[in-house]
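Pasting in a structure now, in C-alpha cells, and then I'll have a few things to ask.
Only a single protein chain was left out; the remaining protein chains are all shown in position.
So that you can tell them apart, the chains are marked A and B in the order they are listed, and the count of residues begins at 1 in each.
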Amino acid sequence: MIYLDSAATCALDERSKNKMLEVWNQWACGKFANIGGVYKSAERSARYLNELRGALKDITVGEYVVFTSSSSEANSMVFNHANKIITTCWEHPSLTKHPKATFVQFDKLKDELKNGPAVVSLVGIHHEIGSVRDIRVIYDLCKQYHSKLHIDASQMKSFDMQYADFMTISSHKIGGPIGVAALVTKEPMKAIIFGGMQEDGMRAGTNALPLIAGFVEALQVLKENAGYAEQFKLLNALLRKNIDERYFLETYAKDIVFCNHIVCLVTKFPASEIAAFMDMHDIAVAVGSACTSGALDGMKILNSIHQLPDELKNGVRLSFGPNTTEEEIIIFSQKFNQFVSRK
Amino acid sequence: MTNKPSVYFDYAATTPCDASVLKAMEPYWNECFGNPHSRSHAYGWDAESAVERARTQVAWAINAQSDEVIFTSGATEANNLAIKGFVLGPNMPKNKKKILTFATEHKCVIESFRFLKSMGFEVKILPVLSNGLVDLDMLENELDDAAFLSIMYINNETGVVQDIGAISKMCRAKGVCLHVDAAQAVGKIPVNARDVDLLSISGHKLYGPKGIGALFVSKSPRVRIASLFSGGGQERGMRSGTLPTVLCVGLGAAVELTLERMKEDFERAQHFQQQVIDQVINKLPEVYINGAIDSKIPHILNISVPYVEGESLIMRMHEFALSSGSACTSKSLEPSHVIRAMHPDNEDLAHSSLRVCFGRQTKAEDVDALIRALQKHIEELRSLSPLWSMVQKGIDLKTINWQAH
Partner (left out) sequence: MAYSKEVLEHFNNPKNVGEMDENAQDTGVSIVGAPACGDVLQFSVKIEDDRIKDAKFKAFGCGSAIASSSYLTQKVIGKTLEEAAQISNKSIAQALALPPIKWHCSVLAQEAIKGAIENYKKKQA
C-alpha cells in the first residue's frame, strides 16, 4: 500500500515504539513504578518524567509543559483557561466547537482584537489544505493588542514558542503514539481534569509514562531529521514535475503560502470516484469536495474565498510522512493522471 | 541503596502491563481508527473492528452493551467526565441542586465536586463508618432531595467493598443518578453495570496499559452527559479526541484476561492476606486492619501500627514497594484523607498506616520476606517510640497535653 495520509495519522516511528516497549518491560520487572510512590522505582519514574518534560521544554523553548491525552484535550485546556477566544472558521473542529469562541474572517482579526484582549487560537499549518500561517506576524499583532496566541501545531514539523503563548503538539501526527499530546505554555494553566497533583496540578491522572516516553522519542527523531524538510521539498517538487499545475489547489490561491508536506489536488470528478479509484490501487489519501461536508471542509472554505472553477471543486489531499518515497510519488502521479485523463 | 528493583507490593497504585496484553496490542501500533493505512496484520481486523471488539470486551465484563462504553484516557478523566458531565449536562434535574459523595472518595472525585460547589450546586460530602462502609440508613435519608451520587465500589487505600446492590436500589427508588468508580473493582469482583447509571474503569489497575480507561454510560435507563473536551465529537459526542486504537485493544485484552484470572487472583491474594493477618496482625500487639474485614477484598490490606510513623516503617522496609497514609509520604504533606475519614477523632492512625497489595506477580517467598521484615521493623521502631513506651507504662495518650508545632 502507498500511504499518503500522514496528516491524519503518521506511522509510528520504530524508535518511538521501541522506547515505549522498553518502558513497559522495565515496569514489568519493577524498574519503573507509579510516580506517586515513595520507593526507589517510583522515584526513578519521577526522575525520568522530569527528564522527558525537560527534553520537550528544550525542543520548544517553552516554560510549562502539560502532558494530556490528546490534542483535543490540550486545545480544550486553552479554551477553558482563556476568558475570550478569537478563532476563524478555518480551524480544526476541536477549536471551533467551543461556546466561548468568537469567529472572524482572518482578515478581520485586527478589528476583533481592538474589542479587548483575548486568546487568538489558530492552526499553524492547515490540516486539510496545507496553508501556512505567518505566526510571527500574528504574534506581533496579538502583542500589540495585549492578547495571546495559541497555535495548534499538530501539522507542523518544528515547534518554537518564540512566537506563541500556548502551543498544542500532537504525538501521533509526528510519529509518536496515539493517546498522548502536549500543551506547551508560558504560564501555568487552569485544569479541566481534577484530582491528584500530577502535572503540577494542571492535569490530574496517572502519567502514562510509556506513552510520554514514546512521544518525546518521536519528537527527537523529528528534530534529528530537521523535520524532514529537505525530503518533503524534494517530494513536493517531484509531484509538480509529474502532475500538471492546473490540478494543484495552490494554483488558484496564489496569495496563500502552502507547506510542502500537505498537497491538495483538485479535479472535476466526484470525491467518491476518486476514493474508489485510489482504493482500488491501494493508495491511501484523503478526499473531499468544496460542495459537501466531509473529510475536506477546508476545500469548502477555500472555495468560499477563492472561487474555484466549477470543474475543479473536488479534491484529493496527499500528505507526506517520513517513510514516503520518491517511487511512491511517481506511482501516485501516474495513477492520478490516469484517473483525470480517462473521461 | 542498591539498584535492585523494589519487591512490589503497591498494586493498588498501578499494575504492570501483562505480557499477553502487550502481545495482543502488537499488531495495532500503527492502526488508526478511521484510517486504513495499515492493512496487513496477523488478525485481519482493521482499526475500527479492533476498537469495537475491545469495546465489546469491556462491555461484556460489566454486563453492559457495547454502545454504552466510551473510551477515556483513564479513570481520572472518566470520573471527571461522569460527575461534571452529568451535573452540568442535560439530564440533571432542574429542580434539584443537591449532589452527594463520600469523604473516602478518590481526590479526582472530591475535586470535581468542589468545582461543582463553586458553580452553585449544593455539595454534601458524607462521612463513613469507622470500618469504611457507608451508613446505609444515613444515606437513604440524604438521597431524598438529591440528584446525583458518586461512590467508589472498592476503596483504593483500604480495599473496602461498598454494598452497591443496596445503594443502587435506594438510588433507583428515589430517582438519583448513581456513578460508581469501579477502578479497583473490575477484575477483582463481579461488576454489574445494570445496577448503576455511570461507571468508571482504569486500564492500568487491571494489568492493562496506562493512558486508557472507560466510562459506562447507561442507555437503558438513558443517561446523557455533557462532554469535557470540545472537538471532533468522537464517542457519540461525549468524548472528543482520536481514539488510541492500540490502547483500546490493550484495555479490552486486559479486561478479558483479568476476568479469566479473577478467581485465581482472588484466592492467591486471600491466602497471602491471611498469612499477614496470622503472622503480623494477630501476632504482634496492637496492629490493626483499617477497613471492614468482612467486606473487603484481600488484594488490598491497610494496616495501622499505632505508635510507629508510616514513613519510617516504609523507609526501614525500603526493599519493598509499599505506601502509607502518613503525611510525610504525601506530596501535600496531608495524611490520608481516607483513614482520617474513617477515624476522625484519631488522626494518628493515618500517620501510622501502611498499605500492602498482593498482585499477580506476588510470590510466596516475597510475602514471607515481607512478613519477616514487618515483624522485625515494627518491633524495632516501637522500641524507638516514646508513645509506645508511654503506653506500656499504662499512660493514656489522650490525656497528654501535646504541644503541637
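Everything that follows uses one rule, which is that a contact is a pair of C-beta atoms (placed from the backbone, for glycine too) under 8 Å apart; a residue touches a chain by one contact, two chains touch by 3 or more.
Quantities reported herein were computed from a predicted structural model and do not represent experimental measurements.
Within the whole complex, the absent chain has one touching residue among B:Val161, B:Val308 or B:Val338, and that is B:Val308. Although one chain is not drawn, the whole complex shows that of A:Ile2, A:Met20 or A:Val38 it is A:Val38 that touches it. Within the set B:Ser20, B:Asn63 or B:Ser389, the residue that contacts the chain not displayed is B:Ser389. Chain B meets the missing chain through residues 307-312, 315-316, 326-328, 333, 335, 347-348, 351, 383-389, 397, 400, 402-405.
One rule holds for everything that comes next: only the chains that are shown with their structure count from here on.
Residues of chain A touching chain B in their complex: 1, 3, 5, 8-9, 11-12, 17, 21, 24, 27-31, 33-34, 36-42, 68-73, 75-76, 79, 92-95, 97-98, 172, 177-180, 192-197, 204-211, 282, 284. Only residues 1, 5-8, 10, 13-14, 16-17, 19, 22, 29-30, 32, 34-40, 72-77, 79-80, 106-109, 111-112, 114-115, 204, 209-212, 228-233, 240-247, 311, 314, 318, 320-324, 329, 331-332 of chain B touch chain A when the two sit together in their complex.
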